[in-house]
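Omission of a single protein chain aside, the complex is shown with its protein chains in their original locations.
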Amino acid sequence: MVRVKLWGSLRALADGEEWVEVEASNFKELLDALSEKYPGLAPQIKRGVSLALDGVIYREAWFTKIGPENEVVLMPYMVGG
Amino acid sequence: MKTIPVETTINGDSTEFLCNADESLLDVLRDRLGLTGAKEGCGTGDCGACSVMMNGRLVCSCLVLGVETQGAEIETIEGMAKGEELHPLQRVFLEEAALQCGVCTPGILIAAKALLEKNPDPTDTEVRYWLAGNLCRCTGYDKIIKAVQTAAAEMRSA
Amino acid sequence: MRYVKPESFEAAATLLRDEDGISRILAGGTDVLVQLKAEMVEPDLMVDLKHLPGMREIVAEDGGFRIGAAVSGAELGEHAALKALWPGVVEGVELIGSSQVQSRATMAGNLCTGSPAGDSVPAMVTAGAVARVQGPDGVRDVPVIDIPTGPGKNSLSKGEFITSIYLPARPARAADAYLRFIPRTEMDIAVSSAAVSLELDADGVVTSAQVALGAVAPTVLLVKDAGEALVGSKLDETAIAALVSAVEAACNPITDKRGTIEFRTKTAGVLAKRAAHIAYTRAGGQA
Partner (left out) sequence: MAFDAQAERNFKVVGTRVLRPDGIDKVTGKAAYGADISAPGMLHGRILRSPHAHARIVSIDVSEAEKLPGVKAVVTGADLAQPEDDAFSDVAINCLARDKALYDGHAVAAVAATSKSIAKQAIRLIKVDYEVLPHVTDVDEAMKPDAPVVQEGRALETVPAGMSQNVTTHCQFGHGDLEAGFAKADKIIERSFKTAATHQGYIEPQACMASLGNDGRGEVWCCTQGQYMVRANCAAALGVEESQLRITASEIGGGFGGKTSTFIEPVALALSRKAGKPVKIVMTRDEVLKATGPTISSSMDIKIGMTKDGRITAGQGVLRYSGGAYPNATVEMGAQAAFAAYNLEAVETIGWNAMTNRPKEIPYRAPGAPTAIYAVESVVDELCQELGLDPLDVRLMNAADKGTLSSYGPTFNEIGLVATLEAAKAHPHYTAPLGPNQGRGLSCGFWFNFGGNTCVSLNINDDGTVGVVEGNPDIGGSRASISMMAAEEMGVPYEKVRTVIADTSSLGFNDITDGSRVTFAVGLATIQAARAAIKEMCRRVAKIWDIDEDAVIWEDGCAKPAGPNAGTHPPMTLAEIAAIAGKTGGPIAGHHEVNADGAGVSFGVHLCDTEVDPETGAVKILRYTVFQDAGKAVHPDYVEGQMQGGAVQGIGWALNEEYIYGEDGRLQNAGFLDYRVPVASDLPEIETVILEIPNPGHPYGVRGVGETPIVPPLAAIANAVSRAAGVRMTELPMSPPRLLKAITG
């Protein structure tokens, strides 16, 4: 199981939880599992999200390995100027 | 609209062109003569990107009518280097990274050259006020001012 | 648009009088070309007068100077004697636009454009400058203050144009100064401005004072009681306070994208005060 931190405004769509747990070994599995477990999150995930793995921000990168020892944080998809 | 024939001298070469009465010198240079070094950043004299010399004076070519240049001497960025030899300002701008995107650079070089011909040893403040009509959005002007001063020192000792 | 370079002032006046469409006179072009670009105006006739006799000359006349209508700001600034006689007028002209604009912009153009914020106008007004106007029926002299009649408007009739501006002689111990407020240090239109012209006696007492304001009313204002507030003083605090309150009372500005009524009024007083001190020092007064 991987623990994922959701940002505040997503929590209402995930039973009010800040941290949710899903079965996943990489980002893709994580996002799929999140969409399945919390259908309310699916539109946001479809629009695009970033993920922070131990403090490093990834914009996509489905096959990035993750495990229970990692800090995984869901973040909005980033744009720059 | 009837076009008007104009004879002028551009970068030392006598040049003839036809233009409409309401066409700016900038449009003539860019659209009729293929001299695209002068840029149109605003068309209203607020940015200086179209700076050229006309009869020894620095002007915004967007604020001059093409027909007004009958018999005039025009100098543009295309005439600043002598063959493969860059003008000291051009060379120092390169060496000191006084440009980023480079779109304001032709206008600034022309304006800086005009300043140094009038005042070979300006203060930083004088350079800044002289160049106030040349907007640069990339550099914050710092390296531009320093490059003008380096080139000025070099030109004074030459 | 037709572009014409008439052979004489008279021919120009006739040409302009007889034009049925919109006509414009090309002096420095720094306003009219901007208007063309913005499609604010599409003239049918553009008359270029720069080549006509005297248009680009500064000539000494009766202790003062006659300045051709096409003399640029840069040329004016390079004229040492004129600058010494009317430093405020010259600094006003030199504040118009950038180095590039200075190569082209003219006092006459700045005046005829009719902007209440024109930088050269307040000091011309305090100088008592007189415009020489050519028209289809001949030449007349008009005090500069009577030329602008409102934003974008002037008192010249169809076919009339300015050929020169005369700045009169000055006694010793006299000077002027012009200040404007702009948000940046360059490249802006004045939000408010003030010109002060002073004459002093041997003791440094002001014997004559003129104060004019820009951008605080539909036209440049000559504020008589502001000038009178300084007469008889050495610009002591009381005189300056009277100047500032006369200036503020005279202001009748608008609020727009460049400034508010309050801001224009307040800064006009501040600028008049500061310009008065500069003029006083230039005239040889000891503060």
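Letters are used for the chains, namely A, B and C, taken in the order the chains are written, and counting of residues starts over at 1 for each.
Here, a contact is a pair of C-beta atoms (placed from the backbone, for glycine too) under 8 Å apart; a residue touches a chain by one contact, two chains touch by 3 or more.
Keep in mind it's a predicted model, so treat the numbers as computed, not measured.
Taking the complete complex into account, the chain left out of view touches A, B, C. Across B:Thr15, B:Ser61 or B:Thr76, the single residue that touches the chain missing here is B:Thr76.
If you put the hidden chain back, the residue from B:Ile10, B:Leu58 or B:Ala132 that touches it is B:Ala132.
Contacts to the hidden chain, counted on subunit A, fall at residues 5, 7-10, 12-13, 18, 40, 43-44, 52, 54-61, 64, 71, 73-81. Residues 1, 20, 22, 27, 30-31, 35-44, 46-47, 49, 76-78, 80-81, 86, 90-91, 93-97, 99-106, 109, 124-125, 127-129, 131-145 of subunit B touch the missing chain (whole complex, contact as defined above).
Residues of subunit C in touch with the missing chain: 37-39, 181, 183-189, 191, 256-260, 262-263, 266-267, 270.
Methods note: only the chains that are shown with their structure count from here on.
Chain centres were defined as the mean of their Cα atoms; on that basis the chain farthest from subunit B turns out to be A. One finds 29 Å separating the Cα centroids of subunit B and subunit C.
Residues 1-3, 26, 28-30, 33-34, 36-38, 42, 46, 48, 72, 74, 97-101, 103-104, 185-187 of subunit C are the ones touching subunit B in the complex. Listing the residues of subunit B that touch subunit C in their complex gives 1, 4, 20-22, 24, 43-46, 48, 51, 54, 57-60, 62-65, 67-68, 111, 114-115, 129-134.
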